[in-house]
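The complex appears here minus one protein chain, its other protein chains still in place.
To keep things simple, chains are lettered A and B as they appear, and every chain counts its residues starting from 1.
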Amino acid sequence: MKFNTIIIGGGLSGLTAGITLAEQGQRVAILATGQSRLHFTSGSLELLGYNPDGSVVTAPLQECESLPASHPYQVIGTQALRQFAPHAQELLAAAGIKVRGNAEANHYRISPLGIPKPAWLTLDDYITADSQLSFPFRRVLLVSIAGYIDFPIALLRHGLQQCGLECNVAEVRTPAIENLRTSQTEMRATNIARILSEQAAIDQLSVEINRAISGEEAILIPAVIGIADDNNLKYLRRMVTRPLFCVSTLPPAVTGVRLQTRLRKRFLNLGGTFMLGSTVRKANFSADRIASVTASNLPDQKLSADNFILATGSFMGNGLVATQDSIIEPIMNLDVDATQGRDSWTSPRLNDPQPYMEFGVHTDSSLHPAINGHIVPNLWAIGAVLSGHNPISLADSTGVDMITALFAANDIISHNI
Amino acid sequence: MSKATHNFFISSISDNNFEQCLKCSICTVYCPVSAVEPLFPGPKQAGPDGERYRLKNPRFTDDSLKLCLNCKRCEVACPHDVRIGDIIQRARLQNSKHKPGIRARLLASTDLVGKIATRLTPAFNTILSLKTTKEYKHRMLGIDRHFAFPTYARVTFEKWFEKNAAKKQSGFSQQVAYFHGCHVNYNDTAPGIAFVNVMNKLGFGVTLINDEKCCGNPFMANGMPQKALKLAFHNLNQLRLTSQQVPIVLTTSSTCTFTIRDEYNFVLGLDNHDVRDKISLATRFIYKKIEDGELILPPVKPDFKLRIAYHSACHMEKLGWSFYSSSLLRMIPGVQLIMLDSLCCGMAGTYGFKTENYRRSLKIGEPLFQAIREAEADVVVTDCEMCKQQIEAATGARVLHPIEVLAMALDD
Partner (left out) sequence: MSNPRNNNSFHVIVIGGGITGTGVARDCALRGLKVLLIERYDITHGATGRNHGLMHSGARYAVSDPANAAECMAENLILRRIARHCVEETDGLFISLPGDDLNYQHRFADACVGAGINAEIISTREAIALEPAVNPNLIGAVRVPDAAIDPFRLTLANVLDAEAHGATILTHHAVTRILTSGSATVGVVATDENGNRAEFHAPVIVNAAGIWGQHIAQLAGVTLNMFPARGALLIFGHRVNNMVINRCRKPSNGDILVPDDIVCVLGTTSDRVPLTEIDNTHVTNHEVDLLLSEGVKLVPRLASTRILRAYAGIRPLVAADSAATGRDISRGIVCIDHALRDGLEGFITITGGKMMTYRLMAQQATDLVCKKLGSKARCTTADTPLPGSEPGPETNEEDELLQPVSFAHRAAEGRHGSRIDMIHDERPEQRALVCECEHVSTAEVDYAISQLRASSLARLRRRTRLGMGTCQGKMCACRAAAMMAQRDGKPEQHIADLNTFLSERWKGIRPVAWGATLSEAQLSALTYQALCGTNLISSPTPSTLPQNEV
């Protein structure tokens, strides 16, 4: 199998790069072990939420200038950030994902515990607050679904009250959802969403919500609607008597699955090949360039391409592997930025920035990784596998995913013209 | 260029494989059963989570494991290569205390029932379609009355081959062996006949496996590991013997292929490594030959036009081979290919036959059926014979095997 570009990893960064390349007419294959980190997302994307000193970032495009030189934004140049941030939004829109927000100024998303966190883009149907942390309403009805325990309602309510909202709670139950309650484990957001993919189930839900409404100005529901698209969510919004917004739940995240589904569909519609269940185990080199890769489930198939993109993620995506005493990039043994000695990987206090979060593949300014100091010229590393960023202390992960993906894809296109 | 070779993936093939589970619950999102059946605790719970308790005490094996379709979609979705489906199937086979009843034996014994039935066709088909028979099966055997049990062929594929094809095969310089599977032999010989015709047109003679028996998958699915083991031993030996003469063994059934390649090892614990890579689906073989420039697709009929909706069966997804079948179809001039979202049809071998599963089975398949209705294709194409059965019954669509499409296109 011969492609222009093979992307290893099918999460946000891999799909972003794949879509961008396929849009330019490239023959692209994405090889993914399994489903991605998008399944744990919040309904928002973050470019840069906090400065290294912990203070909240209000203007990401400006404040990214003060990031250390090792941060991917600095590695590719903050100009690239300015250039590609709007592209990210367009790419999402083309995939049928409507978002609010921009890279000039952060807004706030609301976490499942009711804690506000700075965000870049938020799905249109989610609750947000502006940069002053003010909401367009004050009295809200917080809807919980009976028996659904991945929506910590008592804690969320407290959090929303801390944000200045008056918050009434209504527990609803509908016949369609009731059946799922007999499961001891599977009353998860995504399974509720499957039930609510039928319009009749939405009708039942809207009746219950409207019954619970009294003087509130808005309705907040757990994000359990819309696994493939947001049609039924739109329908519910029409059926209820107040503006309705979603609050993210504990994983698995319905909106994350929707993001993944829509981006993948967009990629397939552009002619891309998406191979799920294919773990890349090995890269075959010809001189200093990668000629092909081999996947676990196709051991006798050489998957060749002119360009390769590594979008395998961090430790939890197996893009990095920690052995008892070292940090390794497992496919090609690429050079990684990591500290020596297990003691130094972590910080004793959980909430302090954890050094291991910033470990990753070391690249040059074009995102080319190296092996023993020798650059691999037809390989680009993007997203969480890169070193120098921190999804928690900097709140930059989805931004790094998309911006580095767009950067690499454009670099590939410009070299292949 | 290269540093010392290393293999960090070694742990993924250890007995401790389920330890890699990060409890991320992604598998639960893609389980076709737990979405419609609250009694199934889902792949995470039935698999890695339950396994920890079963290691303490096999009493923690419960009947709900039976609700698993063995579609392996959990494994395909898992970001950490945990063999969730295998864990569930192994637990079910190792700890099942139920003695399989008549129905399980009947459904599993595709070979035996097939042998009797084909001798008695068409009487058997008539009996199968009788209302009273359906009622009997439903009440006494628990085979759902709504279900159109596969009809049986008048002449088995093996008989057809012996009579119509066997003689001329030695005239080809290149040879492939063919593991046809029970369904082709007893129920639907068309893909088998198409396979022989296509291979001959491509310049390959076809040899059958000496004394081929059922791959054993239905016995695993119906809780009879000993029977499955016996068949697996037999087939592995026969395949070894055959491959000494003809090193390439091709198939047209994705499930038989998957069973021999993966389930023999992962579920039954047999060493099949010497046989595994010799077995391939015909579509994959042909695609690779063309890709490698060793084969040129002969010209197709000039007026050939077909709008195809391709359904990637569960086990094709697990094999990762849908690419080959769909790419081969794309190579055929006149084919317009629509890739359906890969979703389970709900049949899962014999699962959908059972009265207690029938409704659930259709419910599982509904999103796929909906997509098929919307696709407005001339035919649905799939590599799995049981998906074909279910899709035809549920949607009325005509369903073909990719090799049948190729045979149609090449027909002169």
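Quick notes on this structure:
We adopt the following convention: contacts are C-beta pairs under 8 Å (C-beta built on N, C-alpha and C of every residue); 3 or more make two chains touch, one makes a residue touch a chain.
Please read these numbers as outputs of a predicted model, since none were measured by experiment.
Check A:187, A:201 or A:219 against the missing chain and you find that the one touching it is A:187. For the chain missing from the display, the contacting residue among A:1, A:153, A:209 or A:402 is A:153, taking the whole complex into account. The missing chain, though absent from the display, is touched by one residue of A:27, A:100 or A:117; that residue is A:117. Residue A:314 is the one among A:206, A:314 or A:363 that touches the chain missing from this view. Contact between subunit A and the absent chain runs through residues 37, 40-42, 111-113, 115-117, 146-147, 149-150, 152-155, 157-159, 181-185, 187, 248, 250-251, 314-316, 318, 321-325, 341-343, 345-346, 348-351, 354, 356-357, 391-393, 395, 397. Looking at subunit B, the residues touching the absent chain are 10-11, 14-16, 18-25, 39-41, 44-45, 48-53, 55-56, 59-64, 80, 97-98.
To be clear about the criterion, only the chains that are shown with their structure count from here on.
Rounded to whole angstrom units, the spacing between the C-alpha centres of subunit A and subunit B is 35. Contact residues of subunit B toward subunit A in the complex are 1-3, 6, 8-9, 22, 24-26, 28-30, 34-36, 38-42, 44-45, 75-81, 277, 288, 291, 317-321, 323, 339. For subunit A in complex with subunit B, the touching residues are 1, 33-36, 39-40, 179-186, 188, 190-191, 194, 251-252, 257, 268, 273, 275-279, 281, 285, 287-288, 295-301, 316-318, 321, 323, 328, 330, 333, 371-372, 374.
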